[in-house]
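Not every chain is included here, but those present sit where they belong.
By written order: A and B. Residues from 1 in each chain.
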Amino acid sequence: MRFKLGCSLAYEVKEPTTFIFNVEVAQLRSLDIASESLTLAPDLARRVYVTPDLKNRYLGVNVQPGPFSLEYKAEVELTVVRADPETISETPVSELPLDILPFLLPSRFVSSDRLAAFAEAEFGHLPKGHRRVNAICNWIHDNIAYQRGASDGETTADESLLKRAGVCRDFAHLGAAFCRALGIPARFVSCYAYGLVPSDFHAVFEAYLDGRWWLFDATRQAHLDGLVRIGIGRDAAEIAFATPYGEMQSTGMEIRIDRADGGPEPAERTVDAISTEEPAPHAGAV
Amino acid sequence: MRFKLGCSLAYEVKEPTTFIFNVEVAQLRSLDIASESLTLAPDLARRVYVTPDLKNRYLGVNVQPGPFSLEYKAEVELTVVRADPETISETPVSELPLDILPFLLPSRFVSSDRLAAFAEAEFGHLPKGHRRVNAICNWIHDNIAYQRGASDGETTADESLLKRAGVCRDFAHLGAAFCRALGIPARFVSCYAYGLVPSDFHAVFEAYLDGRWWLFDATRQAHLDGLVRIGIGRDAAEIAFATPYGEMQSTGMEIRIDRADGGPEPAERTVDAISTEEPAPHAGAV
């Protein structure tokens, strides 16, 4: 599918502030960027960094006090891989590529070590594979209330589980935590999400099953085949859309994503398993 | 300095278990590996992975039930960079290379976000630079008791601060957490440590100051110029010397490091600032 997407971010900066943005779509083979522009006002010097492995694109800007804004626009063609969920098995730890192992470890907000017993008790006995991760998402959807204001920037997966409430960030952390606790590598994904109402940056997670990464959205709020990736991280800390070092205030924020191919709206959400990431080459791993 | 070092690890494996080891010294330009051997008994197939950025060396082995052991030996020449601590300033966030920013973020055990106010109150007013990180180490050394059994594998930096006790792992987590909370990138380092009594794997941390990484050991138990690096990570989760997936029991563990150059013992510990890591090229960062 083809999408037009972008965001407008505005700030009132109070003191010299370094911003790290991660709002540009990732440079993936599965994502063809037809056109793209990023405008800063005022037009300040940019520092750019693309992570070698995951292709996250970071933009660093040092901003003086005053109003500051960023405008990003892109048109992209997203190719997804579809599969029958029933055919996707789990990869045992003994066969996992070693470069994937970091995504089995607990991280700041994906406190999988603290949820080991809970995950085992709820999901340990379920049939393995894509269906088990789907069952985890169903459980989260049924047991955690989607509730703005229920969490803040320090909320961990175990806290969300106790509070039985959170936003997309927390749903993704909890899903990833249950997976890691069960020996399934999982990572946090930020994205533009087609079909999300109201429009906003979205967070989902990917689980590594049967040799590749598959997308899961425990909030059930967006189309899995309409998620255009921005960044991948161990958790939300690594791929915040904006990380400001300095005092400032957000004065505006708008996120957009629309179909650009004139195609008809999908009648229903797909129940296929969806992957947008090509299998990594694992050059370093033998 | 030249060192002979190594370790012997023995296990009784109860069920098919995948071990990930990280005990080999890192492949650094500052660390010349004269000779090296790693033996497994039984001699099982090995999977090897060297992280592209940090050069950590991971070894994966799938082990069947029964006794299992690993023996590692190396002779290395360690070259350190020395500097007068007074001359080492802090790098403001506005000038930090973007690839270093992950080491400013909170991680599972380096809960720097929860320690922001504490760090600011205790260390925010101190003169910046190497001396400030040294002051942090002094504070930890004076206020946290080195106490075996005070922590476990889930203990975070904020918990160690409350308990006022920990082991080298916790001292390094807390030092790194205070640094990150103050805007100083910091990372966790595992190593063979010359002078450590009793001999064991050791953990210290590095802070990024004035364009390179400098070593700090808040436990004050080893020689800073005798730390032979194994791994670098956000925190202990990433570079455990052994991560077993399966039921097993440790039945023996011995860690060795000795001078191999016949050189006289250093009369006193250096008060120089010590760095063993060459400045990274930051090829990806502009």
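Note that in this section a residue touches a chain if its C-beta (ideal position, glycine included) is under 8 Å from a C-beta of that chain, and two chains touch if they have at least 3 such contacts.
None of these values were measured; they are calculated from a predicted model.
Undergrad: If you could, jot down how many copies the complete complex is built from here, 2 of which are displayed.
TA: The complex in this structure file totals 4 copies.
What we mean here is this: only the chains that are shown with their structure count from here on.
Undergrad: Using mean CA coordinates as chain centres, what's the gap between chain A and chain B in Å?
TA: 30
Undergrad: Can you tell me which positions in chain A touch chain B when the two form their complex?
TA: It is residues 16, 18, 20, 47-53, 58, 60, 62, 93-94, 97-99, 101-102, 105-108, 111, 113-114, 153-154, 183, 234, 237-238, 243, 245, 284-286 of chain A that touch chain B.
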